[in-house]
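What you see is the complex with one protein chain gone and the rest in place.
Showing chain A:
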Amino acid sequence: MTEQKPFVDIRHAQKSYGALEVLKDISLQVHRGEIVAIIGPSGSGKSTLLRAINDLDPLSGGEVWLEDTQVNKTLPHRQYEKHINQVRQNIGMVFQHFNLFHHLTVRENITLAPKLLKGISDEEANKLAEEQLNKVGMIERIDYYPSQLSGGQKQRVAIARALAMKPKVMLFDEATSALDPELVEEVNQVMKALAEEHMTMIIVTHEMGFAESVCDRVLFMDQGVVVEEGPPEVMFRNPQNERTKNFLRKHLADANK
C-alpha cells in the first residue's frame, strides 16, 4: 500500500451498550478495490463494526469516512436523515438472513430502491434488474417470490439487489452463515466474481477457506479490539498472537468434526 487515501476510513470507533463496551477504539482503513475479511468469535464486535460503517448501529465515539464524506457526522435530525440516506446508497449490504422483501418478486426487490431513489423509468429498472440477475445467475427466477427460492438463491438475489444501487463498497455480514453447506459455494462464487471486478468489500465471515482465497487482508477481532491483522497467508498459516492461534485452532477443529 502506498500513500493512497483510504476509501473507507474508520477512526477510533467506540461503541457501548450501557456499561458493556463492544468496540474499543478500533481504526481500520480500507483502500479502493481492497477486500478485507473480519473474523473472530461471536460477540467479538465484528458485526457491530460492519454495521457502524453504514450507521445501522451508530457508534458511541469515533468517525467513519467513505471517501471524502463523513458517514456519521453530527447534524440536526432531519438533515442527518437526508445525509445518511444519500450515503447509504453508496454502501451495499448483504445480511446473514438475506432480508429480501417477502411481498415483492425478485425483480421488484431489485428495482424498488433504484426506482424510488434514482427516479429511473420502469424500462431502465427492468434492464438493471436483468443485468444484475445475470451477474448472479438468477435471471430465470426473475418473477419468483423469495419464498419460492432456496437460501443460496435468496442470497444471490440479495447481492444483486445491493449491486443495483451501484455501491462503492459492499459489506457482507456473515452472508453464508445461515446457508446449508451445499449452498455456500454458489454464494461464494458470486462474491469471488465481485472480487475479480475489484469491488471494495468488507466481509464478516466464518468461512476461513473463503477468506484465505479471496481477501487481501484479514482482521481478527476479539472482545471489541482488533487483536491481529495481516495478509491471509500470514494470518492463517502463521498467526503471531496467542488468541488468534487459539481461535483458528478451535475453529478448524469444529470445521473438521
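One rule holds in what follows: a residue touches a chain if its C-beta (ideal position, glycine included) is under 8 Å from a C-beta of that chain, and two chains touch if they have at least 3 such contacts; residues count from 1.
As a working rule, contacts and distances are computed from a predicted model.
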item: Among "NADH-quinone oxidoreductase subunit M", "Succinate dehydrogenase flavoprotein subunit", "Fe-S cluster assembly ATPase SufC" or "Amino acid ABC transporter permease", the UniProt name of the subunit that does not appear here; value: "Amino acid ABC transporter permease"
item: Residue of A:Leu28, A:Ile91, A:Val169 or A:Met235 in touch with the missing chain, whole complex considered; value: A:Ile91
item: Listed residues A:Asn99, A:Ser150 or A:Gln223, member touching the removed chain; value: A:Asn99
item: Interface with the undisplayed chain - residues on chain A; value: 54, 56, 81, 85-86, 88-89, 91-93, 95, 97, 99-105, 112-113, 116-117, 145, 147-148, 158, 161-162, 165
